[in-house]
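Here the complex is missing one protein chain, while the rest keep their positions.
In order of appearance the chains are A, B and C, and numbering begins at 1 in each one.
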Amino acid sequence: MPDDAPPPQKSAKSAASYCWSGSREALAARYADIRGQTEALAAPLSPEDMQVQSMPDVSPAKWHLAHITWFFETFILKPFDTGYREFHPDYNFLFNSYYEAIGPRHERPNRGLISRPPVADILDYRAHVDAAMTGLIAGASENLWGEICGLIELGLHHEQQHQELLLMDIKHVLSCNPLYPAYDATLANGSGAAASPLGWHDYGEGLIEIGHDGSAGVFAYDNEGPRHKTWLEPYRLASRLVTNGEYREFIADGGYRRASHWLADGWGTVQEHGWTAPLYWREVDGAEGSGEFHEFTLAGLRPLDDAAPVTHLSFYEADAYADWTGKRLATEAEWENAATRMAADTGDNIEEGANLLAAGRLHPAPAGKANGAPTQMIGDCWEFTGTAYGPYPGFRAPDGAVGEYNGKFMSNQMVLRGACAVTPPAHVRATYRNFFYPHMRWQFGGVRLAEDV
Amino acid sequence: MPDDAPPPQKSAKSAASYCWSGSREALAARYADIRGQTEALAAPLSPEDMQVQSMPDVSPAKWHLAHITWFFETFILKPFDTGYREFHPDYNFLFNSYYEAIGPRHERPNRGLISRPPVADILDYRAHVDAAMTGLIAGASENLWGEICGLIELGLHHEQQHQELLLMDIKHVLSCNPLYPAYDATLANGSGAAASPLGWHDYGEGLIEIGHDGSAGVFAYDNEGPRHKTWLEPYRLASRLVTNGEYREFIADGGYRRASHWLADGWGTVQEHGWTAPLYWREVDGAEGSGEFHEFTLAGLRPLDDAAPVTHLSFYEADAYADWTGKRLATEAEWENAATRMAADTGDNIEEGANLLAAGRLHPAPAGKANGAPTQMIGDCWEFTGTAYGPYPGFRAPDGAVGEYNGKFMSNQMVLRGACAVTPPAHVRATYRNFFYPHMRWQFGGVRLAEDV
Amino acid sequence: MPDDAPPPQKSAKSAASYCWSGSREALAARYADIRGQTEALAAPLSPEDMQVQSMPDVSPAKWHLAHITWFFETFILKPFDTGYREFHPDYNFLFNSYYEAIGPRHERPNRGLISRPPVADILDYRAHVDAAMTGLIAGASENLWGEICGLIELGLHHEQQHQELLLMDIKHVLSCNPLYPAYDATLANGSGAAASPLGWHDYGEGLIEIGHDGSAGVFAYDNEGPRHKTWLEPYRLASRLVTNGEYREFIADGGYRRASHWLADGWGTVQEHGWTAPLYWREVDGAEGSGEFHEFTLAGLRPLDDAAPVTHLSFYEADAYADWTGKRLATEAEWENAATRMAADTGDNIEEGANLLAAGRLHPAPAGKANGAPTQMIGDCWEFTGTAYGPYPGFRAPDGAVGEYNGKFMSNQMVLRGACAVTPPAHVRATYRNFFYPHMRWQFGGVRLAEDV
Partner (left out) sequence: MPDDAPPPQKSAKSAASYCWSGSREALAARYADIRGQTEALAAPLSPEDMQVQSMPDVSPAKWHLAHITWFFETFILKPFDTGYREFHPDYNFLFNSYYEAIGPRHERPNRGLISRPPVADILDYRAHVDAAMTGLIAGASENLWGEICGLIELGLHHEQQHQELLLMDIKHVLSCNPLYPAYDATLANGSGAAASPLGWHDYGEGLIEIGHDGSAGVFAYDNEGPRHKTWLEPYRLASRLVTNGEYREFIADGGYRRASHWLADGWGTVQEHGWTAPLYWREVDGAEGSGEFHEFTLAGLRPLDDAAPVTHLSFYEADAYADWTGKRLATEAEWENAATRMAADTGDNIEEGANLLAAGRLHPAPAGKANGAPTQMIGDCWEFTGTAYGPYPGFRAPDGAVGEYNGKFMSNQMVLRGACAVTPPAHVRATYRNFFYPHMRWQFGGVRLAEDV
């Protein structure tokens, strides 16, 4: 989900199916809290940092701040707040991400060229929209409230999704600077802890159900449903993510030089780009082949922690590594089956104790001890699955702009599951389907091994 | 399967699991028959025709004639025929298709640059190998026979697969010539018959099995197994393929100009290449927008037959068309489930009466009347499914070069099922999995609609 | 000269051949004045504006501010000021433009990705270097003064050259913004004056001399010499530059749609990029073909002034326009011969009254009345010549880094002469050779017609 969350519309089933059950005051407080978190994440960045787009997939931080505000303005304030005054007539063109149904928009690869409006204007834009949203939440009639409560919820999830994107993107931006500047140099360093030993958890065969049940009273994106049956053969999952140290052995064994481990497209990508290690690994002193690596993190360049999970590799690398070990990646159904059992055991508090954004590390950490269930299922790294991203049986994209959100990306991408060290805790679900093209590496992707029993 | 069949090895499970059950004389006759068919297909072509490579995906006809011969030489004669004398030391480099394990090879996009050896030498090469193969079939000891009978079978399937590729490829070559020359101008023209009306066939929910059962005594490629359980929701399939006339309505309705029907990658491809119709449609008099089309066929340029199935479109176009109708494409499990029932009804003679290579049309024909089962399931056009090509549960690629055949292509491609008007009849199975990248159009792909019940 | 001025070295003949003849106090004042002008030009720009690189040829304003400071630090302070303390060890890598001899450097197309150091640090860097330079100018021994006075002069010319580049570049950056923001919205608008009528000035045949005479006590770049003989046939020059109104007639007559006026490479470029007008022209209301244009200027988008010179076209367009009129472009020798006579008439004050940077318009203006000599020879627009940029007879590039300045660009580019509306007045000479690739358009290039007598 490299870019964006669904633009809600009145007809949007997935949005309409969920409404905040607490008080309006509580929602207003939550709105203020999430909006404030976004600004706090941008606080360490200079106007120059927030301007840069380091590749077409990346958006400038300034654009993120504006786009998520445009979302509330376009889908809630303009259609439902009769007294709302548009902040600027050109912002709809500049800050629409990809909705063909909303009309023409600025080309994605050129987002970094738009030096004006400056960051200060975007902050004014945020304040303008926040004031209107706060007023609307407090003052909407009950009828209106029924129409917009689901959309507000969607807007907040959208904002949280962009919090993760903002951090992924600024990490890439800063990594392009030969000075390797830190987003926040004070972030906790590696603990020095060893990773727990690799164990296995077994799961039996059976006809299970996966996917989100729209009636459950929990928010979900449209691509997480419908809930449906699927048959699983017996399998097992590794107790934790693959570590940097384990991945170094793959490299040392010539993993990047031997075609036999790779999918044909993956091998082509390795040759084309000259990959020899994950995206942010840097060999010490430029002595290529030395095998001594540093890793660029949001805290700057640091010695590679062998105990921490390997991250920022592509699906192709994850798959080749799994092949090298004689194992494989899990399917998304296998992963969700395991996560659902874990959720049942923890009373659905699957994010508790997980290394997510709130933990403040902004980097994967060594696995702790597994207690009856795999550890690191949530947090640390999004986990590559061997499943191509496609529609669940019975899926129909909603009509209108909202239909563009997930359905139109259902080709050529692979599903990732879980969450990572920069995912907001409230944005985590066992049914969540993340997806990236198999060559992409700037997301916090990691590897959990699986095998047939 | 744009290129090639599996290079057998002794360890190859799929090859070893099947051995010709008839007499050696009968196999020798079948060998001679298939090899002769290939040469008959090349007979209408001049040396110049056989030299051209019109795009990287296409191979020159001369290369096909040599590569399938190299296959017998490399995997059977060299390892098993102690008296065999290699025809030419450089041919292994020139005619290896993509087997990394076999060593370096000539680059695929440059196959058309190799003017020498000339066609005459390749025919000598064929004769040389045929003589040795004939001797080996007759004279091998019983022990040796046990080792090679499966490999010979594989080589023959490989040759048949390349018969289809040779025709697909030469069609593309000739289409690049502004004179639109015919491969064979005497091919039967459209019958003038109308297509049967579009009906629907319903299938119930249930836990079914798909895939090839290795023990069944029928040859199959490795990617067709293992046989495994899968759950199906109730669905229905259209009684026949979508016609040119139906597809013209999609075009007339602005199908190629409206993003909402398309996958995002598909829409990007349409924009990039300026697609406005299937690959071989040509507007009359170049009057773009007139809606009067001709179609380039192996018989040359002909007026578009509205009753014939639309063909030579990409997965993206097939999917967009289905979206426009409010339906969808079938999954490969849905397709195979229907084909299996049909096979049961016909005593496995699914290719009987089908429009395959032996029918001599070399082009899809209007659907006849459906009798209780969907028609055109086999022949006319390969049918796009909505399933991404990946490994079946429990699939492991065999070791060695044979492992490169199918497994390494399991990313970014889509499954097609059935067979087409240039597929040899003996090359047809209900479990057969064909696959192409979603933007590819030069194969004979077509559309059958499906929907949820 | 898209990028940069020569890095001086002790051996640099062109630098050594000239030394400031005034007092040290006067040079210190001039140093302060020029450095201050640069900062004044950057003053209207936000940190976001100064970060953007809109294409590989463009550098961010922040980079310009730093690079010209690096020049003084690298070529004067480090080698000659024993007490100098380097400002930052990484700046040599970041702010070297293209000198292979100086060592590795940051890749040009990625200058816009370097958000740190921020603008504030660059201003500190400037102050640090300015303090050291001021001290050095005041305190250098007489011996040292002899060594560095020419280098200081070179550094100041380099800085002036970058003042022009900074404005060219920021114009391109702002033009990529769909809001068309102004660099300075208060700039003088078109006067409403008509252009003077087009007349002609004749020049006779003869063996003349062109190029800079190194002994003349006037600063020049190495590529302006040696002074040498060349033979001219009789010719005439137009009395002024071609206007927007005249160029519109070329467009209206199908100039961009008819191959016969174009060089083959030019026609290919027109097709590839879909050019239909000069770089910064925009058709009103997007009504392509309407012929009503606005022009983007440093003051924002303004109605096209038919009387002003056409600018921001490529050599290919200049040449095609000239062909359409039945005339041609002048050679650089023809241009310099005319300019030299004009200089003789004006006592070398060729920049007096010219529309240069000091005039504060930052855009070409309609031609005034010509008095005996062509007008607009200096200022308004750089004038395309029909001469490929190459070495003068006897030219040898100096050794060392300085040798990379001009010599290595002597292929595939065309010479432009004169100066433009954003050139600093003191940077103007009749012998000055500017050069750009024939497809480039973001410099202020214009057209003066010539013909054989």
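The rule we apply is simple: a residue touches a chain if its C-beta (ideal position, glycine included) is under 8 Å from a C-beta of that chain, and two chains touch if they have at least 3 such contacts.
Predicted model, so just to flag it, every value in this text is computed and none were measured.
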**OP:** Going by the touch rule at the top, give the shown chains the omitted chain contacts.
**Re:** B, C
**OP:** Would you indicate which residue among B:49, B:159 or B:224 is in contact with the undisplayed chain?
**Re:** B:49
**OP:** Check each of B:22, B:83 or B:178 against the chain that is not shown and name the one that touches it.
**Re:** B:178
Subject >> Given C:88, C:228, C:282 or C:341, the one touching the chain that is not displayed >> reply: C:228
Original post:
Which listed residue (C:386, C:418 or C:445) would be found touching the missing chain in the intact complex?
Top reply: C:386
Original post:
Where does subunit B touch the missing chain, residue by residue?
Top reply: 46-52, 54, 62, 90, 93-94, 106, 110, 112-116, 118-119, 173-174, 176-179, 181
Original post:
Residue-wise, where is subunit C in contact with the chain that is not depicted?
Top reply: 98, 100-101, 207, 228-231, 233, 259-260, 262-267, 315-316, 319, 331, 386-388, 390-391, 393-394, 403-404, 408-412, 414, 438, 452
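Everything that follows uses one rule, which is that only the chains that are shown with their structure count from here on.
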Original post:
Between subunit A and subunit C, which partner chains are common?
Top reply: none
Original post:
Taking each chain's centre as the average of its Cα atoms, which is closest to the average over all protein Cα atoms shown?
Top reply: A
Original post:
Can you name the chain that lies farthest from subunit C, using the mean of each chain's Cα atoms as its centre?
Top reply: B
**OP:** Compute the distance, rounded to whole Å, between the mean C-alpha positions of subunit A and subunit C.
**Re:** 47
Subject >> Separation of mean Cα positions, subunit C and subunit B [Å, integer] >> reply: 60
